[in-house]
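All protein chains but one are shown at their positions in the complex.
Each chain gets a letter, A and B, in the order it is written, and its residues are counted from 1.
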Amino acid sequence: MPLTALDVANRLQSTVLGEPNRPITGAAILEDAAPDQIAYIKDAKKIAKGLESAAGTLLIPPAAVEKVTESNCDKSLIVVDDPQEAFLQLVAHFHPEPTPVSIGISEHAFVAPTAKIGEETDIHPTAVIEDGVEIGARCVIHPGAVIGRGSRIGNDCVLYPHVVLYPGMQLADRVVIHACSVIGADGFGYRQIKGEHVKIPHYGTVIIEDDVEIGACTTIDRSFLGATRIGRGSKIDNQVMIGHNCNIGRHNILVSHVGFAGSVSTGDYVICAGQVGVADHVHIGDGAVLGAKCGVHKDLPGGVTYLGTPATPESETIRQVMALRKLPELRTKVKELETQIQQLQEQLRQQLNDDRSQCSAA
Amino acid sequence: MPLTALDVANRLQSTVLGEPNRPITGAAILEDAAPDQIAYIKDAKKIAKGLESAAGTLLIPPAAVEKVTESNCDKSLIVVDDPQEAFLQLVAHFHPEPTPVSIGISEHAFVAPTAKIGEETDIHPTAVIEDGVEIGARCVIHPGAVIGRGSRIGNDCVLYPHVVLYPGMQLADRVVIHACSVIGADGFGYRQIKGEHVKIPHYGTVIIEDDVEIGACTTIDRSFLGATRIGRGSKIDNQVMIGHNCNIGRHNILVSHVGFAGSVSTGDYVICAGQVGVADHVHIGDGAVLGAKCGVHKDLPGGVTYLGTPATPESETIRQVMALRKLPELRTKVKELETQIQQLQEQLRQQLNDDRSQCSAA
Partner (left out) sequence: MPLTALDVANRLQSTVLGEPNRPITGAAILEDAAPDQIAYIKDAKKIAKGLESAAGTLLIPPAAVEKVTESNCDKSLIVVDDPQEAFLQLVAHFHPEPTPVSIGISEHAFVAPTAKIGEETDIHPTAVIEDGVEIGARCVIHPGAVIGRGSRIGNDCVLYPHVVLYPGMQLADRVVIHACSVIGADGFGYRQIKGEHVKIPHYGTVIIEDDVEIGACTTIDRSFLGATRIGRGSKIDNQVMIGHNCNIGRHNILVSHVGFAGSVSTGDYVICAGQVGVADHVHIGDGAVLGAKCGVHKDLPGGVTYLGTPATPESETIRQVMALRKLPELRTKVKELETQIQQLQEQLRQQLNDDRSQCSAA
């Protein structure tokens, strides 16, 4: 359903600078936007880029207005305090979700008679719900998901296809787990006895708190005793590995291919960029940010951005990288200095001899 | 069915140097080959290794002939322009594939009535094909594969067990996806609002062009709007992560554990070795080669081989690594120079005093 720039401004309780009747048939990011689409800039600094784009209509923040003149702008502009927020509303308008069709419990799902399933919960064909499982209301259990015996799942959770919960897992409310992720496999622990690696049985569970989202092909191992825990509101990307007995704080962001060994703990609002690795028993403080590929082998205070392996505060790592780049020329320089020193030594020796000869002469 | 060296030479329109009647019962790589097997060397430089091997018969390139004499060779040799190509033909001869059995649409698959399935396409038990899906001809959909509603798949595609396509995915012709890979999970995007990470809905799709092969347990996320795209003929290994809105060029090679953050784009013929990581919005030019474990945080021109983190042209990285190895001894050297300078300073001071005393004496 197409709109005009004025329609959009009205919806956002704002007004249009420029042509109010410009048609808007869709929303797109700046790089892709066409003249009949609306785009946005998040920051006034991006206004030049916005004005150069092909978008017909732009959402801009108040600070960008002063940078616009009639001569540099042929677009319709709508000024809002949070252009990204407004843009996401418009995107939703142009991409109406299909009304979800309730399927209830499929006759082709395998639900143990002792399982308890909440109201309005969908269980798709080929899903397997084992003995004693409890699932809350309004959940969607996609095809092939396997919920091990005795697991408990709260309300409004979504398990995408082939998610596996080993027995005894605990998910709170509004937990989303993407396809082929595995929650609760045994921790990786062995004792070496007479040359054999003998398995340490893992009796614990995984507790996933409210509003956690977990990507595809991610693995979170059960603890030895007690629980591996993912704190409320944390978001975990695809192909992340969380070892046994980890205790992840609230509102963490863990990007793809991050690996945590056993018993790692994090504070709240920790961010790990892609491919970060953390050794066992390490604690990472509140609000720490670990740059991509960081390797962490000891506790890190919070509130600091780290880079590199071993993880080091950002500015220090950058100094090291810069110094390393100039290391070959430093080596050359040191060789030059060495030569100069030898020359000085030689000169000095010469001069001493000269002095002596002079003295003798004298 | 065993052959002689002469049989093989005839098939390859070549002739035999040495014993023509040597029996060949199989093909093997050089390291594993036995006297009744045929092996190959790709390059004339490997002729010594070939002659030392236990293989009874060798495929060699023309340039290798001059390095062979009666005294150093007890094998049957067959000279061909492309020994690897010839070898692969023979391997195929000795490993006849079982005739594929057409199973059609299994009665134990779950195919929505609104789905359209092409001719000679097999759909195995426990596969799930949702509403509005279209699948072309001669495809094989293995057990447990889940094709989300409205997805479109071309001709001659193979989806191995448990491959998951989220709704709305688009696969062209001859696309192969190995087991447990997930195409189209939500991009990893959140906005922080009042201390919560609020999900940015992802409305886009994934477009996989002709002749793309994707390994096992690989994940390719859907875009925010528009499409994440994998260009024609690109080959992606196991456990690779491609973030939302990536635009991968044609004929790329992405090795295992490579991770691309959101909106990465690559030119054609880009190669990423294992465990490479690329930050969001980076562009990598045509024909760039990223060595294993490269970390990329900014655009890289094509046609260059890069190593290290941050990714740096190969020769530069090697210089840095070499210099780093000698850094401890450089530190020692600088300390020595420091001492020598102090000695020089001391000597010079001494001499100056001596001069002065001499002067006074004089």
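Note that contacts are C-beta pairs under 8 Å (C-beta built on N, C-alpha and C of every residue); 3 or more make two chains touch, one makes a residue touch a chain.
Note that the structure is a prediction, hence the values are computed from the model and not measured.
Visitor: Please identify which residue in A:Lys45, A:His95 or A:Lys199 touches the non-displayed chain.
Guide: Checking the options A:Lys45, A:His95 or A:Lys199, the one contacting the hidden chain is A:Lys199.
Visitor: Of B:Ile141, B:Cys217, B:Val278 or B:Val296, which one is in contact with the hidden chain?
Guide: The one listed residue touching the chain not shown is B:Cys217.
Visitor: From the list B:Cys73, B:Val91, B:Ala137 or B:Val304, which touches the chain that is not on show?
Guide: B:Val91
Visitor: Looking at A:Leu6, A:Ala137, A:Val304 or A:Leu330, which makes contact with the chain not pictured?
Guide: Only one of A:Leu6, A:Ala137, A:Val304 or A:Leu330 touches the chain omitted from view, namely A:Leu330.
Visitor: Looking at B:Tyr160, B:Phe224 or B:Tyr306, which residue reaches the missing chain?
Guide: Looking across B:Tyr160, B:Phe224 or B:Tyr306, the contact with the absent chain belongs to B:Tyr160.
Visitor: Among B:Arg22, B:Lys75, B:His142 or B:His244, choose the residue that contacts the chain missing from this document, as touch is defined above.
Guide: B:His142
Visitor: In the complete complex, which positions of subunit A touch the hidden chain?
Guide: Per the touch rule, subunit A residues meeting the hidden chain are 110, 126, 128, 144, 146, 162, 164, 166, 180, 182, 185-186, 188, 190-191, 195-197, 199-201, 203, 217-219, 221, 224-226, 239, 241, 243, 257, 259, 261, 275, 277, 279, 293, 295, 297, 309-310, 312, 316, 319-320, 323-324, 326-327, 330, 333-334, 337, 340-341, 344, 347-348, 351, 354-355, 358, 362.
Visitor: What does the interface between subunit B and the hidden chain look like in terms of residue numbers?
Guide: Looking at subunit B, the ones touching the missing chain are residues 27-29, 32, 84-85, 88, 91-92, 95, 108, 124-126, 142-144, 160-162, 178-180, 211, 213, 215-217, 233, 235, 237-239, 251, 253, 255-257, 273-275, 292-293, 321, 324-325, 327-328, 330-331, 334, 337-338, 341, 344-345, 348, 351-352, 355, 359, 362.
Basically, only the chains that are shown with their structure count from here on.
Visitor: Just how far, in Å, is the C-alpha centre of subunit B from the one of subunit A?
Guide: Result: the chain centres lie 25 Å from each other.
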